[in-house]
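Supplied in structure tokens, the structure appears directly below.
One protein chain is absent from this view; the other protein chains keep their places.
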Amino acid sequence: MLGLLYAVVGGGIRAGTPILYATLGEVIAERAGIVNLGVEGAILAGACAGFITTAHTQNPWLGIAAAALAGGAASLVHAFMVVTLRANQIASGLALMFLCLGVTSFVGRPYVAVKINAVPQLAIPGLSDIPVVGGLFFQHDALVYGAYLLAPLIWIVLTFTKWGLALRAVGERPDVAFAAGLSPAAIQYAAVVAGGILAGLAGAHLSLAYARSWVEGMSNGRGFIAVALVIFATWHPLRSVVGALVFGAVFALQLQIQARGVALSPYFLDMTPYLLTLAGLLLWGRTRRYAMPEALKSVFEGVT
Amino acid sequence: MIRERMLIPMVMVCAVAVIAPGLAAPLEAQDKKFKVGFVYVGPKDDYGYNYEHDRGRKAVEAQLKDVEVMTAENIPETAEVERVMEQMIQRGAKLLFPTSYGYLDPALNVGKRHPDVVLLHAGGFKHSSNVGTYWYYIYNPMYLSGLAAGKVTKKNVMGFVAAHPIPQTLQNINALTYGARSVNPQIKTHVIYTGEWCNPGKAAEAANSLIELGADIISQHQDCPRPVVETAAKRGVYSVGYHSADLKQFNEKGWITGAAWNWGKLYVQMTKDVMDGKASQWVGKHTRGGIESGFLDLAPFGSSVPADVQKMVMAKRKEIVDGKYAVFQGPIKDNKGKELLKAGEKPTFDFIEKMSWYAEGVVGEVPK
Partner (left out) sequence: MVALARVIDSRVLVQLRLLGMAGLAFVVVGAFLVLFGKNPLLAYAEIFRGALGTSYGASEVIVRAIPLMLCAVATALPARMGLVNVGPEGQLHAGALAVTWGALTFGALPRPVFLPALVALGLLGGAIGAFVPALLRVKVGVNETISTLLLNYVIVLLVEHMVRGPWKDPMSFNWPYTPEFPDAARLSTYWGTRIHAGLWFALAAILLFYFTLRFTRWGYELRVIGDNPEAAGRAGIPIGRYTLLAMSIGGALAGLAGMAEICAIQGRLRPGISTGFGYTGFLVSWLALHHPLGIVVMAILLGVLSVGGDSIQISLGLPYATVNIITSLIFFIVLGSRFRRRATA
């Protein structure tokens, strides 16, 4: 039983990492009032660009940088569509997903067979030697630590800094923010691109650290999971960590149960994150404290 | 506004200019080359199932000069593949290799509509007058890999990442376990199914899960084996390869051996026979064989396998090739203790081809 717990927690941290990056990115964008269903595409862009760069330079750190840039660039398209051209956010996001799927399949194709120098495992000196806990929490690759450090950082920036306040103001009341001398468009651009950069890092973790290979469409729906988790986490960076861990743990639990020979349909377990999110919507839907940013409502009400 | 008005007719004129010559040109090329089509479920470069079939395709292209080859990759195992095969036939293909397991029913449908086209399916359990199946029992090298793995393991736990619980996969799981337990009766095998031929993230996490369960030998049967081998390398455990010997480079330190295809010779032979009007040798029946065919073999050993173990495995390989030893022969019990074959009893074709049980030492039960 303890072994199972250990395996599920460890697996949850690993599997939760790319989802956490993507979720944090989507939290930033949505707090500024922009929904980006194109996260799935930005993850692919990051995974592909990171892999290609690493293949050419054999330097995974350059690969990570390229992944962040590619994710940001992909999301820039979405920002242009919805902020400047005022296109429908849901439709533009889906279109971005198709675009990235197409471009990465095309551009990444010659690299499928290439061997790369992956992001190394980084055992934290001292901490990693603690029995049980060390192995669980302090023997991962650098991108794993990055994700869990970024979450509180983003929370602090959003909650306590001038920038965070401006971003949230734009997400709640763009007109008031405008009257207060802020530029809602510039802030929304920045938020969407920042979200894309994080999605690009999610992709980097997938292709450079986790699977250490590139195959077209390898994000396998993680971007859409992130969109769901943002709601589950009620637009909060720290609750996003909980969401990503729950999702990762369910994923790991499903595999552990199979490996232990317990006959239980893995597909029901796979459903739980989505059902939990729905349940969250039902329970929290009308509570003021957990309400979605005001500007999002216009997207979700279909009035564009 | 004016600019916009100008732009649109211009674009439309361009579009017509592009489309018109395309429609005018005849679809079938004029040359007299014999055309062969290969259809893959995943990318050609996956270092796995599709990679190996594509190596076979390259052999056909290199060795038969008056043959033209068409390929299509990433084609799902649904009605989509029927359209791809039809399009190949429209372009003059007379021989098709729908290589993936799930292409069987679409291949039979296409075959019904085109009696003059030969379709050869890898591993199916149905055939027709112009559809044949071929498969070579790759569980033999998996058994041999098990012998080496059983000697090398320190934890006596093996992990197996699989896509679907189909008979071919169960043959491999059982053979690997038999091999390992024949030299080390303590061994247990844990299995995880990903449900997809290629999902790199899930395959990597499945390997991680098995390692956390204590496995220090990771093997697999799914189409993109690379993430699983890379994960084994990352976690410092051993790999038993599957599909391709070229996987060794991803876990040099922990490589034991594995099962590897070599389709080239077979595909050249089949193509020649169909060209020479001898298609009947392959259609309307199931063609099966083992290591002796030369179409599959044991992958090279890694440095982790001691010389005496290598010698022992190669001796067993010779016994199998000479027909002196069979992996599946009575007595056979499943992992619940139920007797399936009595001592001395030989398995039938169906016993192998419809396998749906786990051997002793495999944990759990086949998903229902």
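Here the chain labels run A and B in written order, and each chain numbers its own residues starting at 1.
In the analysis below, a residue touches a chain if its C-beta (ideal position, glycine included) is under 8 Å from a C-beta of that chain, and two chains touch if they have at least 3 such contacts.
Values in this document were obtained by computation on a predicted structure and should not be read as measured data.
K.L.:
Given that one chain is not shown, which residue among A:V9, A:A73 or A:L99 touches it?
P.N.:
A:L99
K.L.:
In the whole complex, what residues of chain A lie against the chain that is missing from view?
P.N.:
77, 80-81, 85-88, 90-92, 94-96, 98-99, 101-107, 109, 216, 221, 224, 227-228, 231, 265, 267-268, 270-271, 274-275, 277-278, 281-282, 285-286, 299-304
K.L.:
Applying the definition given at the start, please give the residues of chain B touching the unseen chain.
P.N.:
Per the touch rule, chain B residues meeting the hidden chain are 4, 7-9, 11-12, 14-15, 18-19, 21-23, 25, 27, 37, 70-74, 76-80, 82-84, 86-88, 90-91, 101-102, 113, 125, 164-167, 170, 195, 354-356, 366-368.
Basically, only the chains that are shown with their structure count from here on.
K.L.:
Once you find the CA centre of chain A and the CA centre of chain B, what distance in Å lies between them?
P.N.:
Roughly 34 Å separates the two chain centres.
K.L.:
Inside the complex, what are the residues of chain A that reach chain B?
P.N.:
Touch list, chain A to chain B: 3, 6-7, 10-11, 14-15, 18, 109, 112-113, 115, 118, 121, 206, 210-213, 215-216, 218, 220, 222, 251-252, 255-256, 258-263, 266.
K.L.:
Which residues of chain B touch chain A in the complex?
P.N.:
42-47, 51, 74, 159, 190-193, 195, 198-206, 208-210, 212-213, 224, 226-227, 230-231, 234, 249-250, 363-365, 367-368
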